[in-house]
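With one protein chain held back, the other chains of the complex are shown just where they sit.
For clarity, chains are labelled A and B in written order, and residue numbers in each chain start from 1.
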Amino acid sequence: MKLKTALLGAAAAFGLAPVAAQAERGADGEVKVLYYQAVSIVNPYLSSGTKDVEAASLVIEPLAGFDQDGVLFPRLATEIPTVDNGGVSADLTSITWKLKEGLLWSDGTPVTSEDVKFSWEYCTHPEGGCAQAARYEGVVAVETPDPLTVVVRFDAPKPNPYQAFVGSTSPILQKAQFAACVGAAASTCTAQNNAPIGTGPFRVVDFKVNDVVQMEANPNYRDPAKPRFATLTLKGGGDAAAAARAVMETGEFDYAWNTQINPELQAQMKAGGKGEFVTGFGTLVERIEMNMTDPSPGLPEGERSTVKHPHPILSDERVRRALSMAIDRNVLNEIGYGQAGRPTCNLVPSPAAFASDNTGCLTQDMAGAKALMAEAGWTDTNGDGILDKDGKKLSILYQTSVNAVRQDFQALVKGWWNELGVEVELKAIDASVFFGGDPGSPDTFQKFYADVEMYANNFDGTDPEPYLSQYLCDKIPGPDNQWQGENINRFCDPAYDAMVAELARTQDFQARTELAKKLNDMLTKDSMVVVPLIDRGRLSARSNTLGGVVLNTWDSELWNAADWYRVK
Amino acid sequence: MLTFVLRRLLLSIPTLLFISLVIFLLVDFAPGSPASEIPLTVPPEVRAKILESMGVNAPLHERYLLWLKQFFWVEPLHAFDATFGTSYSEGMQRIISYQSRAPVFDIIAQRIPQTLTVVGSAYLIGVAIALPIGIYSAYRQYSWFDQLGTFVAMVGFSVPTFFTGVLLILIFAVGLGWFPSIYDTTLKVTDWDSFVQQARQMTMPVMVLALYNAAQISRYMRSSMLDNLGQDYVRTARAKGMNERVVLLKHVLRNSLIPVVTVIALGIPTIFGGAIITEQVFKVNGLGAALIGAIHANDLPMVQTLTFIFAVLIVMFNLVADILYGILDPRIRYD
Partner (left out) sequence: MTDAPDTLERPRSQWRDVWLQFRSHKGAMAGLAVFVTLILFVTLGPLIWRIDPTYIDPDPVRMIRGRNQPPSWAHPLGTDQLGRDMLARMMAGGQVSIAVGLVAMSISVLLGTLVGVLAGYFRKLDNPLMRLTDLFLALPLLPLLLVMVMLFRDALARALGPETGTFLMIVTAIGVTSWMQAARIVRGEVLALKEREFVLAARSIGTPSRRIILRHILPNVMSPIMVAATLGIASAIITESALSFLGLGFPPDFPTWGRLLFDGVDYLQQYPERVIWPGLAISLTVLSVNYIGDGLRDALDPRIRGR
């Protein structure tokens, strides 16, 4: 127990203590993990896919990580630097990390501050195409006064300095291994990218691309009693239901990642009796975005869904509100997600400090919605069941990506909107096209050639500032920026822009949360431009014989694999 | 015949080049981009840089010529190096997958074993059971055997593999626990135990695929046999008092094989192409899974290389079929 306390510091609050105490490394044999999306590469700097980041998190580690509550804890660092302990400068322009003493790479060489500096250089090289470059935004220099000290300097005060080298998306690479892989050479270093030398509990033995990664315990891991498993197999492929089945019903695997299946199937699988589902909630919100611009196919190409033409129907806030009021989010959740989701009215549902107390949308109000439509001037004058105004029918095209749950949601929402008197046409688009962002395709979610569309989005880490600043006026996608903006619904409000700028300047945490809540409310309950539906949690399956699993939605799901053990 | 084969082989070079160009244009033109694999949390500037580093933004003709060079020059050189320990290809850029940044040919090499064992043996078994069933069904037309064969073949062909696969998993893996539901590609057959394990994990995918293949081939075999059984030469042969077995297996069968040979020759390249759905259901992760994954991720180098190899096999086996026609029926001439 004392070893563990010393090493894990602040994060030692897990309930696995008694068994872990008498353990030794590798005593529990093999653990088998199933990811229905197979791992492509074990270097998160070259792929931002969750599966790749999480596989890599078993091998390479950052200075600090997030625990299951989103609280920072040190991994390679001795402690979390703060303004109070002097680690962060008072003007918030630099942060000083101290590495633990005696850290070794899995090849036995010592970890030094040079490796940390190199990781920054590696990811910020202009030709490297680093997928995590956003983590290093604003970093102007990384200094190494001594082998165990790293000073990160920012170009301006950083209210949130815990971006670089924090979390599984920003790990430390070994300089000796990757020195020849900087810049354009990054993608040619296959051997390195597939088996990086790391400090994590495991190291790669064999890697079959997009199929299976075989790992073994890192002989130089800093805790001599860990990991408990001698080998780890990370298999990929299939779909979520099959992955859940392999853990819950056949017991072939110990852990299955992201087994997002409908509640009925969850119940069926639980009856298998070989495992249980673990859930955790992060920031992923399934939402309907309202198009503020006119997507009409009658407009010339290049003007469809651009700010030139405001939406003829949805520009009216009352219509948007009525559409939201007609939706029963509880039913949606019950059918689509069950214990893996909860209805929400917020764009930022968590961390708790940032979540607005906005619950007004949770109860369906069909009568209210109908009244609001009438107030907005939409009435059924010709008795065909569809509302109209000035001879124009209230008809909506509702698109999303192909996905069983989303198609059920579409059908349900269509039912309610029909009841409201709105004609709805549904469209489902192949996910690789919908999210592909190809400016040549009319079916991308950025082009938004529909009136409303549904998808899910979240933000990295625990600070919603970059996420909320997606809705700035200048981030509207359009032909001039190859449709690459993030402000999907073309919301534009100078007051909102001003408040985002204020958030960027604000350093006090309390004030930041207040501002973030206000911004969240401006997008949701005040304007109904974004209609949040479900706060989607993570649902994974764990075998009854696998102990120590703590689901973490703020960092890699395999964040504490070093603590996993076999229940006997 | 020899000149015919040589001429066809020569002609296949421009054909294949043209096919490769069409494939390239098609894949490039298709909507969707490798960016669909990047999570929405990654900001657009970073996204653009990632795509840039993959080389997605280079002009079309540049990328095509680069691929041609890599496929026909760098990769063979590399293979030569790997075999003889030389280093002619050092410093040359191999074909790299967008998705995994690994050389495409390494991925293909990793995946060929499981695809050939599973899909290949399913095809062999499918053909091996389809031919006798087709022959006997035709010989005893409308017997209970024929009726049953028709029924099984038609149902086997109408219910898709995504259904039969899941059904088998539910029965044999979940219910009875006889076979694993997930194919272990790391298993190496070294002794009897590992062989049994390999056989167990192959059983279900092979069953699904063999049923599908056998259904199709047995129908062609049966119909072609039926056509020939009514011909005058059969009557003549029988009238001459020839053994029924000889009539059936020597004369009728030989003359009935042309459509069957066509179908089988068309099927062999698809072994290499893998069985997309079956591989996915049983997590075989062979070439079929690689291809569909690459298509979804718009991994152009991977899709291009796989489909081109596929095209080569198609052209080759269709040539083989043409040669076989000539052997089966010497009256067929091409010159």
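Operating definition for what follows: a contact is a pair of C-beta atoms (placed from the backbone, for glycine too) under 8 Å apart; a residue touches a chain by one contact, two chains touch by 3 or more.
As the structure is a prediction and not an experimental result, all values here were calculated from the model.
The residue touching the chain not shown here, chosen from A:408, A:423 or A:502, is A:408. Set against the missing chain, the residues B:51, B:208 or B:295 yield one that touches it, B:295.
Within the set A:69, A:425, A:480 or A:508, the residue that contacts the chain not displayed is A:425.
The chain that is not drawn here is touched, among residues B:54, B:95, B:173 or B:315, by B:315. Interface with the hidden chain, as seen from subunit A, comprises residues 241, 261-262, 264-265, 268, 297, 328, 330-331, 334-335, 364, 366, 402, 404, 407-408, 410-412, 414-416, 418-419, 425-430, 433, 440-443. Panel shows subunit B; residues 11, 15, 18-19, 22-23, 26-27, 29-32, 142, 147, 150-151, 154-155, 157-160, 162-163, 166-167, 170, 216, 219-220, 223-224, 226-227, 230, 258-259, 261-263, 266, 269, 291-292, 295, 303, 307-308, 310-311, 314-315, 318, 321, 325, 329, 331-334 of it touch the chain omitted from the view.
Methods note: only the chains that are shown with their structure count from here on.
If you average the CA atoms of subunit A and of subunit B, the two centres end up 38 Å from each other. Across the complex, subunit B meets subunit A through its residues 29, 31-54, 93, 96-97, 99-103, 106-107, 110-111, 169, 173-174, 177, 180-182, 184-186, 280-281, 283-285, 289-290, 293, 295-298.
Across the complex, subunit A meets subunit B through its residues 34, 38, 40-41, 46-50, 126-134, 184, 186-188, 190, 193-194, 206, 208-212, 214, 233, 235-239, 242, 245-246, 249-250, 252-253, 272, 430-438, 440-444, 457-460, 466, 484-486.
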